[in-house]
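Removed from the display is one protein chain of the complex; every other protein chain stays in position.
Let's look at chain A:
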Amino acid sequence: MMSDTPAIPAASCVLVSGGSRGLGLALVERALAGGAKVAAFARTVTPELAKIAADHPEDVFVGSVDMTDNTAVGAFIKEACAKLGPLDALVNNAAVGQDSLHVHTSPERIGQIIETNLTSTLLLTRAFLRHAMAKSGKGRVVMVTSVCAQRGYAGLVSYSATKGGLDAAMRALAREMHGRFLINSVAPGFFASEMSSVLGAEQLSTITRRTPTGRLVEPDNITPIVGSLLFDDTNINGQVITVDGGGSI
């Protein structure tokens, strides 16, 4: 028997957190290229993000917002809706990284990582869903998590815990939002740019050689997957899609 439940429509107005540089900026560009309006915030609006907003004044709204300031995040959503219309998709990209052994990471730093990557992301998702349910009724959410949620990597204990937490929350939300929202995670492997900033050429070469595709991840590898989850009728829901060149297999 054919289902009479209609598909979740393609995103028409996408909220991107941490959209000022790197993958976040590429995701803003991808959502815009997909025909959606885009609201993006980051702690600092870079010249690159400001230029996109200036080039698309009717379709892009950007702001300088601290992810951990729940009141400011709520105000940004209201302002974005007033400027662009109702938001119906969210890309949770904002996060802080880690590169320290757990025993040498201060309690304060552990708290900051969890607050930014997990608590604030859950609160943003809650605020978005409350907005989108009331305004659009349906929509899509993409969590940018990490291969660290699936495999163990030294120096990333708290970071991994937050990304694993988001993957778990994503699956529960996909159940809760039955028929209303498609909710998925995209889990990148290590980005070439991140790795090269902390590792030497020899270490970088070893990691690259151990990756079956022979290539570390670039933002351009992630944007098509997020784009598909935002715009295509894939019926993918409650899944983690890992993009790491096969490094974790």
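In the analysis below, contacts are C-beta pairs under 8 Å (C-beta built on N, C-alpha and C of every residue); 3 or more make two chains touch, one makes a residue touch a chain; residues count from 1.
As a convention for this text, contacts and distances are computed from a predicted model.
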{"item": "Record-based protein name (UniProt) of the chain missing from this complex, from \"Acyl carrier protein\", \"Alpha-ketoacid dehydrogenase subunit beta\", \"Cobalt transport protein CbiM\" or \"Carbohydrate ABC transporter membrane protein 2, CUT1 family\"", "value": "\"Acyl carrier protein\""}
{"item": "Residue among A:T46, A:T68, A:S100 or A:T208 touching the omitted chain", "value": "A:S100"}
{"item": "Chain not shown, touching residues in chain A", "value": "99-101, 103-106, 109, 154-155, 198-200"}
